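Just one protein chain is left out here, and the rest sit where they should.
Letters A and B name the chains as they come in the text, with residue numbers starting at 1 for each one.
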Amino acid sequence: MGILDYANPTRVMRFSRAVKPWFLGLGLITLAVGLYGAFVTAPADYQQGETIRIMYLHVPMAWLAMMAYSMMALSAIGTLGFKHPMADVSAKALAPIGATFTAICLITGSLWGKPMWNTWWVWDARLTSVLILFLVYLGIIALWQAIEEPIKAGKVTAIITLVGAINLPIIKFSVDWWYTLHQPASVFRVDGPTIYPAMLYPLLICAAGFTLVFFYLHFAAMENELKRRRIRAMQMRAARRVAPEQPTLPQGSTA
Amino acid sequence: MVIDQHFGFIAFSWAAGIIGFAGIAFWIWRDRKALDTQLAELEGQGVDVSRAKEMS
Partner (left out) sequence: MSAFRALIARDVRLATRVGGGALTGTLFFLAVIVTIPFGVGPDLNLLSRIGPAIMWIGALLATLIGLERLFQSDKDDGALDLLRLTDSPVSSFVIAKVIAHWLGSSLPLVLVTPLLSLLLALEPRAILALTATLAVGTPALSFLGAVGAALAVTLRRGALLMAVIILPFSIPVLIFGVAATRAAIVEPDPFWPPFALLTATSLIYAVIGTLGAAATLKIGDG
């Protein structure tokens, strides 16, 4: 059973409906555990105090914003390189979800920055590139809306998605390449995390919970898109049936 | 967790998170409702919706 077995829309729908509730349920439970850890068992930070509680939302949102874009980029390769029929359905569903996570990341980051650095915004490398990511998401959503025909829309957005993918390594490594205001990597590092275990575990559990909920949202959005395409196909077929017969020329005339 | 002077920032951050998640979930749900309505309309017009029905 390979990925091509999931080229059949009906099959994908059945899988999605079976699997969706599990993602939501497990996600909410995991989140509950993670939030308990974040607010109750985890200590306040030595330097930042209680504002560290924002990290348990801000950081997973950043990770998911990038993961959603990476999935969009993989879907784009699926569309352009392999012509996988479900790839652009996946990509279209991801765009609004990823944009929302990016927005939450930016907003919570700003709310965290004010007490920590005494500024709502600063044009450092990490913040600027995440803002660019958000703008690219919005542009891709606008592209999806602008093109009527689904296959063409899928191809064009796939190209733009891949063009924008260069932003991802810049976001990830910007805090290492340039000494900027945003703090450098403390979890995904070659030498291992530098964050306290008492904070790391709730962070990872929250991230896992948010990720499971994200998958639920992705499946729900994909179901919508599949339904939308099916309806469109039916509407076009119905329109063709209703269309009047082509008028025929009367006998004996030349044209 | 202790309620200190930064409580407002923490509260607004998590509120933003909740609103964001609720927002996208609501948007997906509303989309689904609209599509189901379209499906019902097509059915009312006599279009064969059996293949789409097996999807919903």
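Convention: contacts are C-beta pairs under 8 Å (C-beta built on N, C-alpha and C of every residue); 3 or more make two chains touch, one makes a residue touch a chain.
The structure displayed is predicted, hence computed values, not measured ones.
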Touch partners, limited to displayed chains, of the chain removed from view: A
Selected from A:Leu74, A:Ile147 or A:Leu168 as touching the chain missing from the view: A:Ile147
Of A:Val40, A:Ile166 or A:Ala239, the one touching the omitted chain in the full complex: A:Ile166
Given A:Ala7, A:Leu74 or A:Leu135, the one touching the chain that is not displayed: A:Leu135
Footprint left on subunit A by the chain that the document does not show: 80, 128, 132, 135-136, 138-140, 142-143, 146-147, 152, 155-156, 159-160, 162-164, 166, 170
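Just so it is clear, only the chains that are shown with their structure count from here on.
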Residues of subunit A defined as touching subunit B within the complex: 9-10, 13, 39-40, 44, 49-51, 53-54, 57-58, 61, 96-97, 100-101, 103-104, 107-108, 111-112, 114-115, 213, 217, 220-221, 223-224, 226-228, 230-231, 234-235, 237-238
Sites on subunit B touched by subunit A in the complex: 1-4, 6-7, 9-10, 12-14, 16-17, 20-21, 23-25, 27-29, 31-32, 35-36, 38-39, 42, 45, 47-49, 51-52, 54-56
